[in-house]
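Of the protein chains in this complex, all but one are displayed in their positions.
The block that comes next holds subunit A.
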Amino acid sequence: EDEEEKVGEEKPEVLSPEELEKLKEEVDERKKLISTLRGKPWPMRKKLLTLRESHEFVEKYEGALGKGKSRKLYAYKVMMLKALMGRPYGSMPRKTVPRADEANAMDFAVLWDFGVITNYLFGYAQYSVLFYGYYNSQRAIGWLKFRMPLSYFLVGVGTVAYSYMVVIRTMARNANEDGGGDNNSFNFSWKMFTSWDYLIGNPETADNKFASITTSFKEAILEEQESRKDDNIHLTRFLRVLANFLVLCCLAGSGYLIYFVVRRSQKFALEGLESHSWWERNEVNMVMSLLGMFCPMLFDVISALENYHPRIALQWQLGRIFALFLGNLYTFIIALMDEINLKREEEEVLKLNMTIWEASLYNGTLGANSTAPPITVHPADIPRGPCWETMVGQEFVRLIVSDTMTTYITLLIGDFLRAVLVRFLNYCWCWDLEAGFPSYSEFDVSGNVLGLIFNQGMIWMGAFYAPCLPALNVLRLHVSMYLQCWAVMCCNVPQERVFKASGSNNFYMAMLLVILFLSTLPAIYTIVTIPPSFDCGPFSGKSRMFDVIQETLESDFPAWFGKVFSYASNPGLVLPFLLLMVLAIYYLQSTSKSYKQANLELKKKLQTVSRTINKVLTLIQYLLYSLCGTCTDIVCPPESTPCVVLALT
């Protein structure tokens, strides 16, 4: 009231610049309040009231701010002073920036594969763009001078490099989201407060969810109880060693079986494929697929001996299946190497024969050093060399097709047929088929993920020799997705165990990385050591495939560039550089370890400090209370410590 009177007595004057500034600030504040109102945890009534008042304020003063030098403003000045003195909602509204939702999806961003291929491919398509053999070795094509061999090489190398980058970046991102290894520290709390999905509206889904939450709690309780108990260490260790020994025997056995079958198929190939039955022709692939189906079940049975914690047991199981597939794949590749050597010998023989054939074309009419007009021969008549690269591509394609077929057939028989039998035979069977043996099959998440990873590995291996393989695999993956979606909805029940192999899916990404490395090794080996075919593919005629780089450097770049490159690729420079990188990795790893340690220490300190503060505050409360027991207006009930702090200040 004083302010009002004082101002009223003065002459009506314009607002000074500072007052204008303050008014403007106030208006901006109100506007910000309006925009952040929806994020405030207030009851709706309070929000609406605030909104109305702020709107009125803003409307009144925004117009006024524009004019600046009006006589009427003194009245506004009074109201402004009032507003500044008594802001009803406290201090500056805090920013509530909506944080972007953290998607919790599995990062399988590397799935860029495709396709289903039929037997047509082994006929006409052999000479089509799908395979290596189609590509011409002409250095520059068309008026754009497109360097085709160079681009083929660079694309091959580039895709591998890009894959590495994506996988490692995803792993790093997953590791960061982990919170630095924090994911075990709030297990029970998170299960309690974040496991119910508020979107559930269907009673059946709700029942399933209740059951799965109960199971998950029971597992966590079991885990907690197990970590507190001590077992007979020696027996457990012996059993574990025994189990590993059995597993190794299995792996060795399967490796030998594949080797044996591959040798046999080579023998068949020499005798001519037509004289054998379908089984004998496709023996290798069928054996590999069958092993892939039955060995994991065997591993599961053996792992019952080991008595591990379920998550550890799952990781061991996945590791063993991984080793199985890897062993099989590498046996396959070694067999392929044998075939490549065979084809190269054939090529030598053919080259020899070709010179003889050419000579025969001229019918001995030439002297040793004379030239003659070239005789035109239809391209189809020229004998073609056995293109080993195309053969490699075809083998991979065949492998992938049989793998796909096995998956689909297992799905249809193992899941669908089984579900049909269980459902319909249940009416006339002595025991309950649905609850007891066979019952519906479970949807095995980890097994399916592993299958995807291996499919990807095979694509990486074969992509250099069958360039359209990735494109076709996309098609295959689409079909697989729809088929498996249907199968899951129709014939599967959820898994009983709710353990994940790792908290952040980095376990699978690590597997993917290993597979990437191991898959690209054979391709790199063949590029570096085996000379390309003489008459097919973009590198034909060269002594090594990577000569294309050398060629490009010599002819397309200025001379000094070539010199720089040759200096840079000198082993004397490369080796120290590699050493430096190894040292850098070691250094970074040790600093990260020390940071993690420091992090844990700080956390512990934080807990201790906050406990101490709480104790001190409680003590002060009681002191104050005992000192002025009647002064109830400065001491609030013991719960609200902020009141005590206010009293202290």
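By our rule, a contact is a pair of C-beta atoms (placed from the backbone, for glycine too) under 8 Å apart; a residue touches a chain by one contact, two chains touch by 3 or more; residues count from 1.
The working rule: contacts and distances are computed from a predicted model.
Per UniProt, the protein behind the absent chain is "Calcium and integrin-binding family member 2"; the candidates were "Calcium and integrin-binding family member 2", "Exostosin-2", "Vacuolar protein sorting-associated protein 33A" or "Autophagy-related protein 13". Touch with the chain that is not drawn comes from one residue among A:16, A:202, A:426 or A:555, which is A:202.
Residues 34, 37-41, 43-45, 47-48, 51-52, 96-99, 101-102, 104, 177, 179, 182-183, 185-190, 192-203, 205-206, 210, 213-214, 217-218, 220-221, 224, 606-607, 610-611, 613-614, 639 are the ones on subunit A that touch the missing chain.
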